[in-house]
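Note that one protein chain is taken out, while the other chains of the complex remain in position.
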């Protein structure tokens, strides 16, 4: 299983800060489509995905235990 | 009479921070030549002259009681 | 510590002390505060949330990038999260360097970069509503690049 961390409006939309998803062996791009299909997160276009605290490209491969996070457009500073 | 204030190396060269000069009715340019001739200040090229706390051009006219200051290249900041 | 995510008020002097040193002749500080009016709308307060572990990593990455681009600069960055009232400090960036041009340039680079790659979000609270704010052009990864000039106006 993999933790998928949610922040900002995605966290509010989902009503929780974390999803549990079995994404082992899948790519970030595949996970994105699964999240859009099976979870109440809306369209994830424009949302970046982090893999173990680093921005990941769509072809990056997810392994068991990897920590995933959905990163909406940032607005710090 | 007019006070002529000296600063930095000019003050050290003259051994004092102030000269008394009768410059009433003269221009800044005339005063510059008088100071170079009669006082131990060396060549005053590159030294600006302030009249009543404001930079003055060579044709500015000095009146009785005006405060004059010699302004070497500044190095604050 | 060079970079920090905190829930406590940020003290400008503390950031300054982190970077001042005998080799430095210039220190620049940028302090981002909660502004009351944005596009004529009155903000009551802001709420900042972070993906803390990654945000800290990204701040450290920015400090490292600055050291590569401007050798000799030293950087400290602190970002506050949680509820912030008007005039509270959200972020402070301190940069010291032997000469002043790098101190200004590197500091400006830091804030532009923070607004691009650091996973921190703010929620505006107004009298008549609230909203999570996203940047206008989407988060940028810039694995090796520098921020563009287009976002010099927030």
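Should a chain be cited, it is by its letter among A, B and C, assigned in written order, with residues numbered from 1 in that chain.
Going forward, contacts are C-beta pairs under 8 Å (C-beta built on N, C-alpha and C of every residue); 3 or more make two chains touch, one makes a residue touch a chain.
Since the model is a prediction, treat every value here as computed from it, not as a measurement.
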Omitted chain - touching chains that are shown: B, C
Identified contact with the non-displayed chain, of C:21, C:41, C:69 or C:83: C:21
Interface with the unshown chain - residue positions in chain B: 5, 7-9, 11-12, 46, 48, 50, 53-55, 69, 71-77
Chain C, residues in touch with the chain not shown (by the definition above): 11-13, 16, 20-38, 86-87, 98-101, 103-104, 107-108, 111, 152-154
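The working rule: only the chains that are shown with their structure count from here on.
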Rounded Å distance between chain A and chain B, as computed from the means of their C-alpha atoms: 73
Centre distance in Å when chain A and chain C are each reduced to the mean of their C-alpha atoms: 25
Chain centre separation (chain B, chain C; CA means) in Å: 49
